[in-house]
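Excluded from the complex is one protein chain; the other protein chains are retained at their positions.
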Amino acid sequence: MDVGFIGLGRMGRAMAAKLIEAGHTVRVWNRSPGVAQEIVGATPVGTAAEAFAGDAAITMLSDDAALRSVIVEGGLLDGAGRPGLHLSMSTISVALAQELAAIHARAGIAYVGAPVFGRPDAAAAGALNIVAAGDAAAIERAGPLLDAMGTKTWRFGTEPHQANAVKLAGNFMLVSAIEAMGEAAAFAEGHGVPAADLLTMLTGTLFASPVYKGYGASISASRYEPPGFGLRLGAKDIGLVLRAAEAANVPMPFAGVLRDNLIDAIAHGDGDKDLAALATVATRRSGR
Amino acid sequence: MDVGFIGLGRMGRAMAAKLIEAGHTVRVWNRSPGVAQEIVGATPVGTAAEAFAGDAAITMLSDDAALRSVIVEGGLLDGAGRPGLHLSMSTISVALAQELAAIHARAGIAYVGAPVFGRPDAAAAGALNIVAAGDAAAIERAGPLLDAMGTKTWRFGTEPHQANAVKLAGNFMLVSAIEAMGEAAAFAEGHGVPAADLLTMLTGTLFASPVYKGYGASISASRYEPPGFGLRLGAKDIGLVLRAAEAANVPMPFAGVLRDNLIDAIAHGDGDKDLAALATVATRRSGR
Amino acid sequence: MDVGFIGLGRMGRAMAAKLIEAGHTVRVWNRSPGVAQEIVGATPVGTAAEAFAGDAAITMLSDDAALRSVIVEGGLLDGAGRPGLHLSMSTISVALAQELAAIHARAGIAYVGAPVFGRPDAAAAGALNIVAAGDAAAIERAGPLLDAMGTKTWRFGTEPHQANAVKLAGNFMLVSAIEAMGEAAAFAEGHGVPAADLLTMLTGTLFASPVYKGYGASISASRYEPPGFGLRLGAKDIGLVLRAAEAANVPMPFAGVLRDNLIDAIAHGDGDKDLAALATVATRRSGR
Partner (left out) sequence: MDVGFIGLGRMGRAMAAKLIEAGHTVRVWNRSPGVAQEIVGATPVGTAAEAFAGDAAITMLSDDAALRSVIVEGGLLDGAGRPGLHLSMSTISVALAQELAAIHARAGIAYVGAPVFGRPDAAAAGALNIVAAGDAAAIERAGPLLDAMGTKTWRFGTEPHQANAVKLAGNFMLVSAIEAMGEAAAFAEGHGVPAADLLTMLTGTLFASPVYKGYGASISASRYEPPGFGLRLGAKDIGLVLRAAEAANVPMPFAGVLRDNLIDAIAHGDGDKDLAALATVATRRSGR
């Protein structure tokens, strides 16, 4: 397929490479210049509008502001050579996804929400889990692209924002898992049991899953740099969760605790560390 | 080995059976009569004192009150034919474990804390994860018994109560996982995504671990009866976590949320359902 | 003084009347038409721009969106007959106050933040407590206006947004007081003590202050309609508190609880009742 790819951060670069590898023709564009040239086999283009064209355009930008700036304020939807569909893969707010769905509908462009679970290494291996929502036929058409980037595409309804709700729910559960490990570790240390001993056992048995194993190892080793998933980014996502929860009238007390503890971590200088550093808050509060 | 087994609930029965299967001689005693007779190959005895004897005595009672009543108030430590060691496998408070360790030390009986992770079906399969703490030589001596009951024995220091702290930390993480799934499910439903769709995806990928899969399936199916691990029992354990955390000066905001939500569930009539019913609180609070 | 008054809700109307009573010349404008004509002694004008002129312009609008729409999007700052100073008395976000301060500075108009504490009856009696921040000379110039509307003007620094932070801090304390009374009342009822008995005693002694007496009486009588300060409005303000707290890296666990419980109340149909209805959440959660 003829694809335009917008947003070449660590995730976007790896995803674009997988598309090329699968035989798709990929035009690439990035807000900061220079990056587009590095992707072997891709065609760098000079404007976002040139990328927003073809059989499908894919956006993988860092946040609401970036996506809004490029797509809405950049006027891409009014352009001439518009794409057959827009695969919106960034982690954005439910509200922006709803707004974009409405704008695309008016502009007559199919809009599919398709955020992903997985870190850059999973993206590089084409092993992402993609959660997709939107018009079924559009998702179908995007199939060859989704298959090139992910292990599996999970379908979640016909409203594109539902995929974003699922992504946020997953990130909420991820940050909750870190907080639970952090509190449990501080509790264990308070009784003379090393955090690493506790977490090795639990993440090797009842909690033997990728999230617990990965973050548990970081917490056990007090290894918070370099960041895989930055703490400040996690705080942003919990903010998106809280706002979407408010819109749907869902009290989420765990999310409230996460919010406070992420702020506590940022206030103590850990905003640029890995999200696993959230676990240090419980320990610090216990006076250790 | 010549073993006395005290406490023949669903867990105790299955554990005693594994000991017999492994060739040990097992005297059994239970507070409510009749049960002891049902265990094939065991020797029912008429008093707790007769069971509290031999190479090792194992206690697997329901809570602090039961253990205190049988061992301390029952005067077992002053008896004549005392056991070579006491393997204390109940889920009890850190404080009682500390008290019992002191009492046993004065009485000259080795006391090992060895609570377990696993439900009755794991016990029946000899597949428990046992967390042990106490005198290293005593744990060593108990090896053949531990091996008969569990897949693996994890060692956690020389103070018996440290094993209880680990057990409580694990149960705290377990209840936290259920709460996180409950909030995430209510959030998803609030955006029109069925809870089952969300949880099937997450517990099949990032959270593919026994705890998430098991409780996630219950929440997805709204199946809370019959109880595997009763909600009221979970509330009791979170109470033990909070008290032990207070003793060690560890703030645990997640545990505070769990406490409130478990009370909410009990106040709405779900105390005798499975712990997974905790997940219904978030949904109810969102007005659905 | 020659004053323009924008925003004639229940508060604005009463405040404008006090200005007229004190001898000031007052042009009035409101987004919904008709209201301006009702204020005896005022000069209704047809556009916001006509009101945004004279010695001083006062804005008393319902929220960020309204103020932004009228002032910024309405292009008032670029107009010809601009006022000597803008007294911004609405309860708005700290972020918008900062943005407006910057915009006014560029436009060369003095901008004073001056939100108020007090309900419409206090406004009608000229008995508001006004919290003011901004350029000292500008506040000085506004003195005759502030004195006409309030019992006292409290000064809080030279940045206009500081007054908004103070207003939000006060509202946070107010909602916290209601929540504390609600939990205490549910606790007392759980032990057979009528909420009214408890609150009559406490609000007559240790907590004998306007906020506790007023809201305590509503809770005691379960009287939540008609709303004085609407619950949904309170939820909006707690949202502003949380966002401003995040910007300043301040964890506020009480605010997090308030957020969840206000959502719970809204989800159960109490959004249009008085803020005191927050107290019903604790009772409902206790199964009564």
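We just call them A, B and C in the order they show up, numbering each chain from 1.
Rule of thumb we're sticking to: a contact is a pair of C-beta atoms (placed from the backbone, for glycine too) under 8 Å apart; a residue touches a chain by one contact, two chains touch by 3 or more.
Keep in mind that what you see is a predicted model, and the values were worked out from it rather than measured.
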Where the missing chain makes contact, among the chains that are shown: A, B, C
Identified contact with the non-displayed chain, of C:Leu87, C:Ile109, C:Ala123 or C:Ala177: C:Ala177
Contact partner of the left-out chain, one of C:Thr25, C:Thr43, C:Ser69 or C:Ser286: C:Ser286
Selected from C:Pro33, C:Gly81 or C:Pro210 as touching the chain missing from the view: C:Pro210
Hidden partner interface residues of chain C, rising order: 94, 117, 129, 131, 154, 156-157, 159, 161-162, 165-166, 168-170, 172-174, 176-177, 179-181, 183-188, 190-193, 197-198, 201-202, 205-212, 241, 244-245, 248-255, 257, 260-261, 282, 285-287
Chain not shown, touching residues in chain A: 253, 260, 263-264, 267-269, 285-287
Contacts of chain B with the absent chain, listed as residue ranges: 239, 242, 245-246, 249-253, 256-257, 259-261, 263-264, 266-267
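In the analysis below, only the chains that are shown with their structure count from here on.
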Degree value of the rotation bringing chain A onto chain C, based on Cα positions, nearest 5: 180
Copies chain C and chain B - interface residue numbers shared by over half, same or different: same
Sequence positions of chain A contacting 2 or more other chains: 245, 249-253, 257, 260-261
